[in-house]
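Note that this complex is displayed minus one protein chain, with the remaining chains in position.
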Amino acid sequence: MVIYISFLAAAIGIYGMIVCRNMIRKVISLGILETGTTMFFVGVSAATGLTAPVVPGLDNLGSSFADPVPQALIITGIVINFSILCLLLVFTIMLMNRYHTIDVNTIEKILEKEE
Amino acid sequence: MEVLLLPIIPVTCGTLAVLLRRKRKLPLTLFFISCAATIVVILTLIGQDKTYQIGQWGAVGVTVGFDELNLPFMLSSMIVAAAVCLSASTRAIYDGYFYGLVMMLLGGLNAVYISRDLFNIYVTFELASIVVYILIAYGKKGKQIWAAMKYALLSTVGFSIFLIGAGLAYMEAGSFSFAALDDVGDLAGALIFAGLAVKSGLFFLSMWLPDVYNSTPAEIPLLSGMVIKAEDYLILRFISYGSFTWLAPMYLAIGTISAVIGAVYAMSTQKSQRILAYHTFSQIGFIVTASDIHGAWHAFSHSIFKGLLLLSCGKVGERLKTNDLSKWKGNIRLSEYIPILVGSLAIIGFPLTSGYVTKGNIIDNVPFIAVVMLTIASVATVISFCKLVFIPLSRRPLKLPLQLIMAYAILASGILFHGVIKFDYYKVPESAAVIGAGVLIYFLIRKHFRPLSRRFELLDESIIMFMVFVAVVLTVLIL
Partner (left out) sequence: MRSFLIAVLIGYCFLIISVGAWENMKARDENPIREISMRVNVPNTVTAVYLQVRVYDTLFEIVLFTLVGISVTLMLKSEPVHEQHEQTIITSATVYGSLVAVLSVTAFSYVVLNGHLTPGGGFAGGVILASGIALYGITSGFMRVYKHYQWLRFGFLEGLTFFIIVFIMTLGSVIPGALEKLNQGQVYGALFSGGVIPLLNILVGIKVYAASWKMAAEFIARRGPL
């Protein structure tokens, strides 16, 4: 179930990235897409069980723990996505200061005229 | 274990240089130290085929390795980075921060090359590409920032698709390592291939590339070219695994189409950096069509001769303040023309250059229909590079800085050395026929070149095109 919702979120994110003309909205859509992939990994880790992978003692290891590896790796993924969003926002601020607009089509027209 | 030193030495030196960026000489020294150390490690590893598992964690841990497919890519990125740093040391705007970024790029790419793990590839590749985004926006001009933004948005979408594919592979096999790719279904392979294709430099998919080449100073496109080669390395690496073998006809189709259309676009444009960008599409098409060890060596020779061309044309463009070839006529000095000539001869496959050797090897090893398409692409390449080769020169001399001459010498000696030691006679007639036909057609139609539509290069259109590509790959999968 989580997996399908995550696919839905990813689809909404890509749709928003194509349709929105505002640059901030594009960046937010990218955030939605990345949240979708994060949720997908959470769903992958639930394939072995639903208990949080914190083992209370070594002697009573049940079998229904969630898989810790995708969860741990997606922490790395979250950090990377956070860094990329920061960088994109910096680019947006710099473009805003140069062209006084955050509309993608306007910027592309201005650049075409410059050439 | 010594394999791990390949990424760790440059990354550590790079972070040191970024933190101590105010010192003037130290970062450059650190760069050459890390280059020398990495080359020593590579020399001890040549000819071996080894894998090393960090911590003996089985399917969960990270595996690294080194084999013959890595060698051309690692060597080419090292040579190109050395040339870039030599050329950059003549300018004041590049401080320690720049050299630190270049070292990190080198380390991140080496980590991609030695990695045998899907998630590790994601992390290291994002490191390398973030360095490249920052480098593209280094000059802080509006169009550079826009090029970086476009590149970042597109490639992040691609990597999200890649991550979904990697997650599917983990869901089936319980491991992220490449060895598990033999056991997983075709869907994971399709998503991984499609996600990687955004940065691979194929036409219709990597349309951010002409903007990047056209807007940045001469040194930066060489570095972004290194990242493209890493992506192609992954495409070549994956074809040998079980869940990717069904993609082999797809590689052939997309490679030949990219080779021809890229060359046609290059034929029609008049801007030097745009010609080179469209030729990158074309040459990457050659590499993907071959997708074996010959393709890997063509990637080696391509990154070196394209590096020479980008550097020399970029320097001319900066001196004349325009990339328009019609304004270059009569303004190019002899010392600038020689590197352009050597690079152009290599890219059109003139005998005794590296392009001749590797192109010949590729054409020997592909099916007949691909041979026809690639020959058409070669003729179109000759036509478009005639524009650069037959350009009128200016008689006045120009003295270049010593570091720049050294950079040119490194790249040119790479081309000629590779071309001379692997030289083979039996391809000479074919190469002469292609070059002759190209020159002839150029003089017939040179008055009729008109720029083609650049609609594909808009941001929205390129994301749509990428999604169409994903849909096509998935449709081929279910049929």
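As written, the chain order gives the labels A and B, with residue 1 at the start of each chain.
One rule holds in what follows: contacts are C-beta pairs under 8 Å (C-beta built on N, C-alpha and C of every residue); 3 or more make two chains touch, one makes a residue touch a chain.
Everything numeric in this text was worked out from a predicted model, so none of it was measured.
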item	value
Absent-chain contact - pick from B:66, B:99, B:119 or B:300	B:119
Which of B:338, B:369, B:420 or B:471 contacts the chain that the document leaves out	B:471
Contact set of chain B toward the excluded chain (per top definition)	1, 4, 8, 11-12, 15, 18-19, 54-62, 97, 101, 104, 108, 111, 119-120, 123-124, 126-127, 130-131, 134, 137, 140, 164, 168, 171-172, 174, 185, 187, 191, 464, 467-468, 470-471, 474-475, 477-478
Footprint left on chain A by the chain that the document does not show	3-4, 7-8, 10-11, 14-15, 18-19, 47-49, 52-58, 61, 63, 65, 67-69, 71-73, 75-76, 78-80, 82-83, 86-87, 89-90, 93-94, 96-97
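Just so we're on the same page, only the chains that are shown with their structure count from here on.
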item	value
Cα-centroid distance, chain A relative to chain B, in whole angstrom	27
Residue ranges of chain B in contact with chain A within the complex	60, 119, 122-123, 126, 130, 133-134, 137, 140, 142-143, 145-146, 148-149, 152-153, 156-157, 160, 163-164, 167, 170-171, 176, 214, 458-460, 463-464, 467
Complex interface listing, chain A residues touching chain B	7, 10, 13-14, 17-18, 23, 26, 30, 33-34, 36-37, 40-41, 44, 47, 69-70, 73, 76-77, 80-81, 83-84, 87-88, 91-92, 94-95, 98-99, 104, 107-108, 111, 114-115
